[in-house]
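Below is one structure, written out as structure tokens; the observations come after it.
All protein chains of the complex are present and in place, except for one that has been dropped.
All chains are identified by letter, namely A and B, in their written order; residue positions are counted from 1 within each chain.
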Amino acid sequence: MSALPLHAQVINLLAAILLLLAFAMLTQRRVLSLIDLFAAQGLALAVSTGIVAAYTGQAHLWWSAGITLALKVVALPWILHRLIRRLDVKWDVERLVNVPTTMLIGIVLVVFSFNLAVPISQLSGTITRATLGIAMASVMLSFLMMITRRKAIPQVIGFLSMENGLFFAATSATYGMPMVVELGIALDVLVGVLILGVFFFQIREQFDSLDLQHLEKLQEGE
Amino acid sequence: MAVPTLGLIGAAIVAWLAIGTIGLAAQTRFGFVSRGLFPAGAVAGLVLAAGAFCAVGAPPQSAVLPLGLPDLPFHLRVDALSAFFLLLLGVAGAAVSVYSAGYFRESEGAAPGLLCFQYHAFLAAMALVLVADDAYAFMVAWEAMALASFFLVTTDHRIAEIRRAGYLYLLIAHIGAIAILLAFGTLKGGGDYTFASMRAAAPSPGWATVAFFLALAGFGAKAGLMPLHVWLPEAHPAAPSPVSALMSGVMLKTAIYGLLRVTFDLLPAQAWWWGVVALALGLASALFGVIFAAVQTDMKRLLAWSSIENIGILVAGIGLAILYKAYGKPVLAAIAMTAVLYHAFNHALFKSLLFLATGSVLHATHERSLGRLGGLAHKMPWVAALALIGVLAIAGLPPLNGFVSEWLLIQAFLFTPTLPQSFVNMLVPLAAAALVLTAALAAYVMVKFYGVIFLGRPREPGLAYAKDAGRWERAALAALALGCIVLGLAPSAVIGWLDPVNALLVGATPGPGHWLMLAPFGEERSSYAPLVVLAVVGAVVLLTIQIVHRLWHGRVRRSDPWDCGFPLQTPRMQDTAEGFGQPIRQVFEPFFRMERELPSPFDAKPRYRVRADDPWWAWIYLPIVRATEWAGRLAGRLQHGRISVYLTFSFVTLLALLAFVR
Partner (left out) sequence: MTAAGILSQFLQAGLALALAPLLVGWVAMCRAWLANRSAPPITLPYRTIRKLFAKDAVVAHNASPIFRLTPYVVFGAMVCSAAIIPSLATEVPFAAAADAIALVGLFALARVFIALAAMDIGTAFGSLGARREMFVGFLAEPALLMVLFTASLISGSTSLPSIVDTLAHRELAIYPSLAFSGVAFTMVSLAENARIPVDNPATHLELTMIHEAMLLEYSARHLALLEWASALKLLNYSCIGLALFFPFGIAGGDGDWGAIALAVPALVAKLGAGGFALALIETVSAKMRIFRAPAFLGPAFLLAVLAMLVHLLLGS
């Protein structure tokens, strides 16, 4: 415990905060707070990437920290806020499963992914490899969030936060991906959100609501 | 000089059988049976307890009785494990016998002499189960115990519901007995059916696993482990209260004894994952039991569900002990085992106490539904005061005994990070969470139980005529309450005394205790000194009373309740049992099968009805019933009523068998 150097401890702490935020998002009832939580998650991610960059001296990690900051803390939340204003959808998040049950499933997922991560992280040589389990857990929790929400915007946020978890796994376990891959993913996410935004408008025009249950009517043979 | 402990125990068993027979002979002489025979049974119980007390530390004694089938004599043996459970049986049995001397009335369903016979046969059978040293004697005693308790459960056999409960009990008891029999058959290996040869058999890991799970199923069925628990909330309340006390307090422990005997004594080694299964099953039972206890409206059913909870805690502790033992940490296994043994004894004391208290309430009011009780603390001060001790103990509050076993079990849980496997490590926080949730819910249940029965205002006018319990009953309740207090205040002495049992089961003992303080791993790590806590809290209470009365005054004015100034107050405005359980029903809704009937707004006499049923019926039992009926119908097609067809079937079967064994 005290054997870990300071930067590793801070990264561990940030990992824990990431997980905490993932749980907070899982239980959050308001869309706007959900976006704020997502921004906070991005911030934690950017800080941890920065620390890894400072410690390992890999210049491209500074870049990815900067991109994370710009994209996930500033740009995407801004786009989402705008989207919500334009769509005028400030409703509370409706959920398919109640909060305690969701949390319970979440805990089970955490146990599962921690167990999954133990053998993998033993292969990794980095000092912060223990955080791999947390990264996996955040990915799973975001997935769970996408499953349990009914409306489109929370689902998109869940998708984005899943990417956060993946990114964290990459930086913590292997000290980052090649720059090209990172840029590619970042652009993918950005473009994905823009396209989804367009889709939202389309969906709403079609059904006068963003409730994804309406999409169920699209299946054939009814 | 060695005490002939087995002789004392045997004498007590013979005495019980003799008392039962005398009772059978003196069928209708009620006074003699109740004032003469039951106290004599209590004395025999004390003799048994004395013998068992000496036997815990002594080397095992054994005997062979030339009874039973030719070439299959009964082997008897008393070692530390059976002595511990015999002590439990003796103490609880003696107290319940004293209580019964004052309890049974001439109007109970069965004749007093018959009841006396069944009761003492039940006690003797339980003692025989504990001293049996071969599978044959064990099964004979086990079946005798099941039968005796079946007849006791159906004492009020004129009520259809009770007959049904008894039938269900008998059915599941026999399914369990088959599993136990198969477990013994698996354990036997090449030798004969004595436990000694089973110990020597050393089965392969696969067969050992089969034997363990058969034993878990068989003894679990008797103990009320989920999902074989459905008989328990039916049968325990149906029996007369002293019998409920014996069944919950002692008979369930014989099943725990059997599980311990097979797992730790007869099987040479344990696999770690048995422990995980036992832990999961135990905690699930505990949580399920306590949640159901919280919504019960019948006081004896509430206690029966609480027994399921406590058995769950015991099995979870056994699972933890298996885990530690399998990973080669015998000292930690000893701590977990100590917690299990301590809790078994505690549960025998406080559950008997509470069941007996409900018996007194039942006799005083002829009412078991919590919705029609209330305010009995004024009419029955003795029962109320003694039941309060039992309630505080079962809720796991310091400085009483329930807290000690809870404390030990939690301490044992906190050591699981030392286990080498990450999967098990991760399970532990969840298990600890389930355990503490159960403990907190138990307090909820007990506040409901006590508050609704004894506190508040009487909900029915008839309760004004309730009388306190008689001398016999009070004496028994007081003895059990005293046991709760002593076990709560002097844990170190008790744990030191348990060393031989631990050595037998897990091959290690917890660290030497301090007389005042419970500190199994040393004071630095954890410690608990109930006497000091009691002394400090007591001193603060007395000092405060003194100071407040000296500095100011002690004047008291009596008046009507204030209740925010609402002028109209009726007893029906208090929380009912349903009301008190309602939050639990709402939070844990997925656990129940609920049926609701909501009144329409235009009803002149609105009625709201809700039923919260055990979902296991629908999950397991009803499908089995349907499958059986389906198979029965299929078999029914063979019936034509013509003899020659039946004979053809038999003939074909015979030919097929002959061809098969050729």
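Worth pointing out:
Note that in this section a contact is a pair of C-beta atoms (placed from the backbone, for glycine too) under 8 Å apart; a residue touches a chain by one contact, two chains touch by 3 or more.
Bear in mind that the values here come from a model prediction, so they are computed numbers and not experimental data.
Annotation: of B:375, B:390, B:483 or B:500, B:375 touches the absent chain (contact as defined above). From the options B:69, B:556, B:604 or B:635, the residue with contact to the unseen chain in the full assembly is B:556. For chain A, the residues touching the absent chain in the complete assembly are 1-2, 4, 6, 9-10, 12-13, 15-17, 19-20, 23, 27, 98-100, 103-104, 106-107, 110-111, 114, 117, 130-131, 133-134. Contact residues of chain B toward the unshown chain are 374-375, 377-378, 384, 388, 392, 395-398, 403, 406-407, 410-411, 414, 417, 422, 425-426, 429-430, 432-433, 436-437, 439-441, 443-444, 446-448, 450-452, 454-457, 517, 523-529, 532-533, 536-538, 540-541, 544-545, 548, 551-553, 555-564, 566, 569, 571, 573-575, 579-580, 582-584, 586-587.
We adopt the following convention: only the chains that are shown with their structure count from here on.
One inter-chain figure worth recording: chain A and chain B are separated by 49 Å, centre to centre, where each centre is the mean of the chain's CA atoms.
Remark: chain A residues 100-101, 107, 111, 114-115, 118 touch chain B in the complex.
The part of chain B that touches chain A in the complex is made up of residues 422-423, 426-427, 430, 587, 590.
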